[in-house]
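With one protein chain removed, the remaining protein chains of the complex are shown where they sit.
And now, chain A:
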Amino acid sequence: MSTATSLRNSFFWYFTISSFLLIGVIGFLSYFNISGRIRENVELKNNLLAHSLANDISSELSATLNQLTQLDRIIHNRAIIGISSINALLDTILAHSPSYESLFILNQSGKVEYLSLCENQKSKKTDFIDFDFSYLPVFKDAVDKKTPVWSDVFISVVTGKLSLSLALPCDQDVILATFNLTHIDSLIEKIQSGNDMVTLLLDNNGIMLYHPEETEAGQKISMRTLPPVQDALRKNFGTQLFAMNGLRCVGTTTQVPLTNWIILLAQTEKNAYAPVERLKPIFFITAGLAVLLSLLLAQVLSRRVTSSLAHLRIAASEASDARYSVTIPPQKYSELEELAKGFRIMNKAIEERERLLRQSREHYLTLFNGGCDAIFVAEINNNQQGIFIEVNQVACQKLGYTADELYDMTLTELCAASPEEQERLDLFHHYLLSKGSVLYEASIIAKDNTLIPVEIHSHLITIYGNRAVLSVARDITQRKLAEQALVESLSVLEAIFNSTADAILVLDTDTDTIHANPSFTAMFGCSDLQLDTLTHNDILMMISSKLHPEEPYRNTLIQLLNSTNECRNSITLADGRSLEAFSSPLMRNTIPCGRVWSFRDTTERTRYAQEREELIAQLEQQNIELEQFTYTVSHDLKSPLITIEGFLKVIKADKSITLPPKVSDFIDRMLNAAGTMQTLLHNLLHLAKIGRINAKPECISVKNILNDIINLHEHRIKENNISLTFDDSFPIIFGDKDRLFEVFLNLIDNAIKFSRSMPSPAIHIGTRQDSGQCVFFVRDNGIGIDMKYRDKVFGLFDKLSVSSEGTGIGLAIVKRVIEHHGGHIWVESEGPGTGCTFCFTLSDDAFVQNEEKYNA
């Protein structure tokens, strides 16, 4: 639920507040300006009144002073006008000036020379002649200063009124006049009338001389504590506000020039500034009306403006629901149109950015979750790794926890199984805090309590201004297993290295190390200690020193160190031992970084090889001789046998001779034996010829051969009801045609011979591919053979059954022909009664590889 204020309300209130502020500021400025002016006018008026009164009083007193000055001039020539005239003059003055109480003319000693008294004096006028006024301060001051001096105001014991004395020093005399202030009272009353203020006349001590209600003598109240009076006593005159007992008053003070009296015009602030007060309701009513108007205006304006924003609001609402296709119609106001335009652009931009953001997020998630590494992000609290705040799917899958379960865990909880492990992890964490990243191996405990060895790469990162740890944990189970296997392999290799009879030397130029197995040290007669101290060149020099002086290998030994070629040599040591040296470059990332030598002591083997060669040569010689013997015997035996057979046939054919039946039987038997022997000799001779007499090789069609053989044995096949089949196609072979014909003939004959006794004899001839070789086979379902006799069947004169037909030379001839063609022959059978298959191969040369050869 949004707590935001509506724009309309805000606009309304902003407008209202602005109006209020504007009205308030203008209103109050006007109000304060006008009220300030009114106040200034009031103060000015009071000042004028006070000064006017002060001037009036001063004028009044001056009039008295002027009158006495005139008197002084008149009496200056008292000798002329006479004493009585002076007294009369004084009486006249008093008679016409009711405020006078007394008028004395004193001599320089202060003694009364002339006087006039008002009517209600306390004693006779004559009492005052020669009266001593020399102690009167006003007299003394006038004489001393030679200027008119006004006394303090006092209450006359004669009239009971506030009175004042004036001493006017003249040439010879001092005129001392005492008069009351009733005439001044009238001045004040005149000012007072029509004004709602109090006019106070104070003496120069701040004592009240006149009070509007006290026309007789005032109260002689001290006004010294009143703030404006205090200021006036300090000669600070003017208008000021002062508060007494919570009542705020305005007081204006001024000074009467002649007497330094103080005039205080005072009135309550309320009365003084009544015009300001009258201004207030006008101001407030006007301000109120303005405010009401502004409220109304604000309402109307806010409605008008916000109604135009409706489309924008809808569009914004749609946009907030990720629907950016809303059309915003053209706006009435240019600003809103600009806003709408901006909104449209913004919608597109947001749409595009959202798409990019989604892509980016998918990309990020793919990266974050797609690898094979578990990624954890943990917060840091008080420099300790806190709980995870982010984990990837790999982490969940590997560990078997859900993400929510992991969010309550720490890396330490996942890893630490023992206090030592905990301590180790703490060390890594401190290293991480100081260096910014750390790489270490640990074991993580999965939810099913299996331990997963991992390599953890932790980095310090900052997320939202807070430090965090990004840890990437890689499952290194396979690596660990590989390491284990490697270790095991290394141990095997090391065992081989150490136990092999061959001497092995490894010179690693990268690590500048020498590895030599015990056989090497034994072969070259050096110790392990020596090897530790030798350089690569030293050890090669040591090896060359052990070689036969004329051995060419010693010159290339050092050159080989940096060669990339393999090298195999037979070398001879100075002590006569024969060695087979094999060296190959030590490669690291296809870059040679040293060389490996292996030396095999071939002294014995060389000797045995020589002996074998000699033996073979002897055997070959013996074979040749034997073959010649066989041929010779066969050939030489053949002639007498033909002779025997011929004579026997002559005897039998000779009709002239009647032979007893028994003799005749003997002659038949002798003829059979001679024929058998002749066949036997023929075959032996034939066998002897194989390998000795070779026909020119030619291309042979196996199919033609087979057809010829079938034609040859057609009678036998039919007679025995044998099913003879062969493959549709055979490879063209290249060899001795007659011999190979002999091979197929013998094998088929053999098959017919041993299968014709079967109920449904069947023979099939074909080829098959076996280990990349073309294998010819002749298969029958005949009597089969026990496989323990599989070699014997190919022996000379070896017959498995004595009752079987043949001389026992046929398969020997076949074997000899096949081997003569570089091939190999064998028999396959699953046992007696299961038939057997004779298979043979030929050398690669026996097959026609291409048309050219065939054509050739």
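Following the convention adopted for this analysis, contacts are C-beta pairs under 8 Å (C-beta built on N, C-alpha and C of every residue); 3 or more make two chains touch, one makes a residue touch a chain; residues count from 1.
FYI, contacts and distances are computed from a predicted model.
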Open item on the list: Please identify the absent chain by the protein name in its UniProt record; candidates are "FAD-dependent oxidoreductase", "Amino acid ABC transporter substrate-binding protein", "Probable cytosol aminopeptidase" or "Heme exporter protein C".
Closed with: "Amino acid ABC transporter substrate-binding protein"
TODO: Can you work out which residue in A:Ser134, A:Thr182, A:Asn369 or A:Thr412 touches the chain that's missing from view?
DONE: A:Ser134
TODO: For the chain that's not shown, point to the residue among A:Val158, A:Ala374 or A:Ile733 touching it.
DONE: A:Val158
Task: Residue of A:Leu89, A:Ile105 or A:Cys249 touching the missing chain in the full complex - done: A:Cys249
TODO: Tell me which residue among A:Thr268, A:Gln393 or A:Thr630 touches the hidden chain in the full complex.
DONE: A:Thr268
Open item on the list: Which parts of chain A face the unshown chain closely enough to count as touching?
Closed with: 110, 117, 119-127, 130-137, 154-160, 196-198, 200, 205-207, 211-214, 216-217, 219-226, 244-245, 247, 249, 266-268, 271
